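Would you mind keeping the following structure in view while I ask a few things?
Heads up, one of the protein chains got dropped from this complex, but the rest are sitting where they should.
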Amino acid sequence: MIPLGHYLIVSAILFAIGTAGVFLRRNLITILLSIEIMLNAVNLSFVAFGRAQGTVDGQIITFFVMTVAAAEAAVGLAIVIGLFRHRESLNPDAFTSLKW
Amino acid sequence: MDQATLRFAIQLAIIGFTFFMLINASALLVLAERKIMGFMQQRYGPYLVGPHGLLQPLADILKLLFKEELRPKDADRWLFTLAPIISVTAAFAAFAAVPWGAETTFFGLLDTPVKLGVADVNVAVLVVFAITSMGVYGIVLAGWSSNSKYSLLGGLRSSAQMISYELAYATTLASVIMLAGSLSLREVVDAQSGYWLGFIPRWYLFLQPVGFIIYVIAGVAETNRAPFDFPEAEQELVAGYNTEYSSVRFALFPQAEYINMTTMSAVATDLYLGGWHGPLLERFGLGWVWFLIKVGIILFTYIWVRWTVPRYRYDQLMQFGWKWLFPAAVINLIVTAAFVLYFNV
Partner (left out) sequence: MSETILFYLLAGVAVVASALVIGQRNPMYSIMLLIASFGALSGLYIQLDAPFVAMAQVIVYAGAIMVLFLFVVMLLNAPQEDGAEWDRAHPLRRPGIGRFGALLAGLLIVQLVWALTRVNDVGGAIGARGDAAAISSVRAVGRVLFTDYVFAFEATSILILVAMVGAVLLAAREGSR
């Protein structure tokens, strides 16, 4: 049997990788992908804790997190498309002025 | 050999047998398609290789193997090779969750019966759906990595079509699951054993006729076949997403397509046509023969439809999927839910 701590450590590492990606990458798509990594890390934590408690609540919250991630990815990518059309660049540093 | 290792060996043999039979199925479908197409067009089809052309698939495969492996200079090196691998892996893997026969002890060789099928998962319906939806990547990547406008358009159209028809596909799956009360394909099949009034088999085809039609149409669209094969139509897009492919990489695409067809037919048989249940043969442990017959009938229908009806134009195809098929599937789901609730089936 695998201890709960192992799953939590994997989740922590994935979360840190996602955070690093959000801060370090200068490409909008990769930033959104790193956000997805963070959400997955959190999902893993939820399911692991749910299993440790012996209930299904962990799985249900994971289900909601997945749905919210899908909605957020859709809207985020739509925004990225709009931004790209305007400035022809996926670098967040190209959008530093508040003027459109 | 003690029972445990014997059981393990037999399960390995079943897995190998299933894989082998899937490859044979794709080879056979190559031949069957050309022969049936020929007969429908009042000609013989392949006739020279082997008796009545029966060894034609062998000739086709040898020809493809000996062709030159081309790769366009600007094609993405990794993705160009990865795309057919993903297609064919998803196609084979999807069949892993499909049971094709009842439990058997192989005429008393084993103490406890072993189930005929690669794996018996209790969420088999979801597994098949999940893995077939991964097959989209093969096509999208093939279209993109070929670095050619025909391929890109073909790949985009094909994948958009596949994900559009997944909606109707999943909704009809949900209706059948409601009737059966379980996601496991084996339990769905076992819920269809027995007869009404002594002679009408308890197939879900009779309880869900609309659902079956929607499922078959969605299945045909999912596998990019028959009237929905605009993305790979020769007349419109050269060859769509596999324009730039040759030799083995190319051979994997039609193989993936035929195996997807086989998986769709197998799942349709399990869900709607009672799987391996049928008169007479089950008593001798030969239920899988019925399974083969039913899958064969559906595959024949696939080929039949392809060479009978003209092709849908792409926008007509997308309209049909979103505006007609998906609402029909949703209405089917609601009616089934009301039926299940009212009659406590």
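For clarity, chains are labelled A and B in written order, and residue numbers in each chain start from 1.
Following the convention adopted for this analysis, contacts are C-beta pairs under 8 Å (C-beta built on N, C-alpha and C of every residue); 3 or more make two chains touch, one makes a residue touch a chain.
On a predicted model such as this, the values are computed, not experimentally measured, just so you know.
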Next item on the list: Report, in label order, the displayed chains that the undisplayed chain touches.
Entry: A, B
Check: Tell me, which residues in chain A touch the chain that this view leaves out?
Finding: 1-10, 12-21, 23-27, 29-30, 32-34, 36-37, 40, 43-44, 47-48, 50-60, 62-64, 66-75, 77-82, 84-85, 89-91, 93
Item checked: chain B, residues in touch with the chain not shown (by the definition above) -> 76, 78-79, 82, 121-123, 126-127, 129-131, 133-134, 136-137, 140-141, 144, 152, 156, 159, 163, 183
